[in-house]
Structures are given as C-alpha cells and as structure tokens.
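Working notes for the structure below.
Removed from the display is one protein chain of the complex; every other protein chain stays in position.
Order as written gives the chain letters A and B; numbering starts at 1 within each chain.
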C-alpha cells in the first residue's frame, strides 16, 4: 500500500482530534464528578431551649441582646452552629455528620446571610470534611455558594453547593437542603 | 509519493509539538483570564447615622462598646457589612451589586484586618457571586487577597484581588478599589 497525501491529511486530522480531546476542556465540562444531597437542621437558642438548641447568637449590633434575633432583618447577628446533617429531611434521622461554623445576617432591608462553615462527615459512605463560604440571599428559592476545599474523601475538592430552605418554623428552627456538586475531584 | 523516514520524523516531531501544547501550562500562565475593577463603600454605624450606615460593629473585646471602634487599633472589633458596589469612585453611582460579609480588626499595634466576604453582582454585565478571604494590612498601599470561588458568571473561578484604600474619612466612611484578576476561569 502506498501512503498518499490524502492519508497524511487523514492522519493529521486524527492527531488534531486526539489533541483537542487532550486539551483541558474545563470550559465545557460542567458535569459534576461527584454529587451528594444532604440536609442540615438548625435550632437557635432563644433562652428557653438550651437542651435542644444547636446554634446560638454570639454577636449583635449595639442595643440588641443575644437571645432574640435583632430587628432590621436580624442585621448584625452572628450565630455559631453545630447542626446535625441527615440523609433525608427528618431531624430525627441518624446524623451522618455535623455542619459547623457561623452565619451572619448582613442586610437591613431583607433577609440575607453570609456563611462560613464545614461539613464534618463521619459515616460508612464518607469520611472527611467539606468547606463552604458564600452569600445566602435567604428569600431566593435556591442560592449557590462555593465549596472551596475538602479533606479526607474530599481531598482538594472544589465545587458549588445549591442551598434551599426546606422548612422554616418561627425564628427557632430551619432546615436546609444542600445539593453538593463537585466539579474538581482529584 | 513515497513516505520516507524523514517524513515519519517530521510527523513525530509534529505530534510532540501538539502534545506539548496540550500539557497544562499553569506554571507560566499568569495572565488573567478575566479582569474587573470595582469600588465598594463602607459607612460604619456610629450611633447617629442609622439611615446611611451600611455596616455595624457587632463584636468587641471586653470593655469596648459597639458604637465606637475599640482602642488599640480597633483590635477585636468585628463588623458586618452590606456595602454598595459601584463602577467608579462615586458613592452615589448606581450600584451594580453588594459587598456582603465581615471584617475583623486583628492587630494591637497597627491597622490590619481579616476579610471574609462576597460580591453579589446583579447588573446587565454580570450576574453571580465572587467569594473572597484574606489578610488586609491596611497601611500598605495595595493588599492582595484570595478569590476562592464564584457562582453564576463566575462559576468555579479563582484569582487574586488587589485592594486599595481609595478614600478614608474619619472613622465613618471608607472606599476600597478592588482590582479583580481571575486566573482560573472555567
């Protein structure tokens, strides 16, 4: 068989094709490499529920106390939390870990928060931590925050978490649905 | 045409060339893939400016109150903010989003802060959030902090933000110029 010009063109085309697949295709690859859906449950201390509370107001603007969320959409309240994480929306399901960190109410004319926290997972499925920060405009049905790192089974992972308020009872209990999509998995 | 040894060498050379371009070249690629310059404006609550204030002191060391920044270079003050972001240095320009989060004065013998905040952008040009953390040695002309993630138009972005104090009036108003350079854009 002779190897004619057309064959060379074909070969070059094939090479280019291969190489283009080899190029980092991050821009177009927005499919998660790992996906988890979890719930966490926050019961804020109000002066009467010490036994059940999983979070507490620890800072407030001048004039506000730390057992009642501040006026003006709770602007300036900082809460520290250690909330159970569950696989479904039942507060009493066996926890697979704890959500630990802080949230900060940060607007005077609507409900928004800023979040800095970790998921500390300790189950048969997952051992490790996931670290989150981001803005949480509470009145939106869904809010995206950043997954900025992880350890253990989530070593060096990055991604996006979509948060939804799954339940809200008075100013004492809320439950968040957290849709965790990792796009960088290592 | 015959396909001689020299042609094969040429082909191999070409393949290697292609492949070397395909290798991730992060180490040498320090040109931003996206670049924005924005300003944000902070008016701290001092007990008299409730209508205009965009931030409030919410924590302080023992002995300090929350309407006056603490002594010792404000060491221990935590402020929560919801500041307008503008395209130029005019406080009254139409905002393109909000800077939301916290800053913490963290040194006793000079002015330094620690920052954890998000830009929530909502304009015709950009929809999405950018998440920042880092040390802010205020007395330096420029300070670099980390962009640790983003959502929406800034999906999974990382980069460096260079902060400059653009104006400072008493202890009530300051304006920051934020030079946002993304080096990982997705």
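Definition applied: a residue touches a chain if its C-beta (ideal position, glycine included) is under 8 Å from a C-beta of that chain, and two chains touch if they have at least 3 such contacts.
Quick caveat: nothing in here was measured; it's all calculated off a predicted structure.
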Which residue of B:68, B:87, B:104 or B:185 touches the chain not shown here: B:104
Options B:41, B:158 or B:175, residue touching the unrepresented chain: B:158
Contacts of chain B with the absent chain, listed as residue ranges: 2-5, 8, 11-12, 15-16, 19, 22-24, 26-27, 30, 58-62, 75-78, 104-108, 112, 114, 116, 133-135, 137, 144-148, 158-160, 183-184
Sites on chain A contacted by the missing partner chain, in the whole complex: 1-3, 11, 14-15, 18-19, 21-22, 24, 45, 47, 56-59, 65-67, 78, 80-82, 98, 100-102, 116-118, 120, 129, 131, 133, 148-152, 155-156, 185-186
